[in-house]
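Of the protein chains in this complex, all but one are displayed in their positions.
Moving on, here comes chain A:
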Amino acid sequence: MTAMEWYLPVIWAGLIGTAVAMYVILDGFDLGIAILFPFARREEERDVMMNSVAPFWDGNETWLVLGGGGLWVAFPLAYSIIMPALYLPVIGMLLALVFRGVAFEFRWIAKPRHRKWDIAFAGGSIIASFLQGVILGGLLQGVAVEDRQFAGGPFDWLTPFSIFVGLSVVTGYALLGATWLIMRTSGPVQDLGRRLAPTLLLVVMAAMVVISLWTPLAIDRVAERWFSTPNIFLLWPIPLAAVLVAYIVWRAIGQGREAVPFFGTIVLFLLGYAGLVISNVPYLVPPDLTFWDTAAAPASQIFFLMGTIFLLPLVLGYTAFVYWVFRGKIAPGEGYH
């Protein structure tokens, strides 16, 4: 293996990992406010909730396309094993996102008979979030591979573990959504976020603890990664930091701070994500296939990398610009002014 053949897949794993993290955070709060839809009783409150993410959701969901498309570009073998292995949850998630996505437009035009799109918006988001967790869980627990192809059954992914991860992701997104509402709205909608966020935070922390214990107990290589020396001495700050951040978020919600809970929750997500990465690096299709095993030809990775170096900062730049344009609070009934 030349140095380039070693570095390129690592760079690409980093880039796709970043895209997935961007997706989880950005679409996480979109999906989160929809998961909280059933808790808002009044139409005006739901209007505000939906409006608070309406200008962003298209762009946010694009990170999912980059995650999936990027996996195909940089790791075609991983893509061609993971997708058939997780066939049903992947398709189910995409179909749930269909309902969520069109509800953004249909709900307003359907008024006053928009209740079905309230249900589609919340239901689609809950199912999509749950299945994203199931996909994550199904991947973490490993995929049967023979002869460079998926060799398992159609329901291999369906285990207590994957279902637990699915539920955890739903509560995690709900927490992102609740803290987003605290930051971006005022009045009764903000109160809703304040009321729900502490409970959600506790549930999310409990879920993180359970997953942190479940994965090393069930998977030897994860236990090896975390609890062997010297790793354990290097890695212990990560769970500690998570506890600390959770405490900061908890206090900030209680003190009525508006931005800290949201950004604290993002940090919490990133720490959890870092934990999963540490558990699994360098495996892209656990338990056997690594970045290098599944990488595209160097020529292909370089060709796409050259463009990405210029285009990704541009994308991030105008994404930031749009968030800046639509900064500030959304007041009920008035939309953006």
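Things to note:
Everything that follows uses one rule, which is that a residue touches a chain if its C-beta (ideal position, glycine included) is under 8 Å from a C-beta of that chain, and two chains touch if they have at least 3 such contacts; residues count from 1.
Throughout what follows, contacts and distances are computed from a predicted model.
This figure omits one chain of the complex; the name its UniProt record holds, of "Energy-coupling factor transporter ATP-binding protein EcfA2", "FecR family protein", "Cytochrome ubiquinol oxidase subunit I" or "NADH-quinone oxidoreductase subunit C", is "Cytochrome ubiquinol oxidase subunit I".
Considering A:L8, A:V24, A:A40 or A:A54, the position touching the chain not shown turns out to be A:A54 (whole complex). Between the chain not shown and the residues A:F106, A:Y273 or A:W292, the one that touches is A:F106.
Touch with the chain omitted from the figure is made, among A:G17, A:G32 or A:G70, by A:G70.
Not every partner is drawn; the one left out touches chain A at residues 44, 47, 51, 54-56, 58-59, 61-62, 64-66, 68-74, 76-77, 79-84, 87-88, 90-92, 94-95, 97-99, 101-102, 104-106, 108-112, 148-151, 154, 296-297, 299-300, 303-304, 307-308, 311-312, 315, 318-319, 322, 325-326, 333-337.
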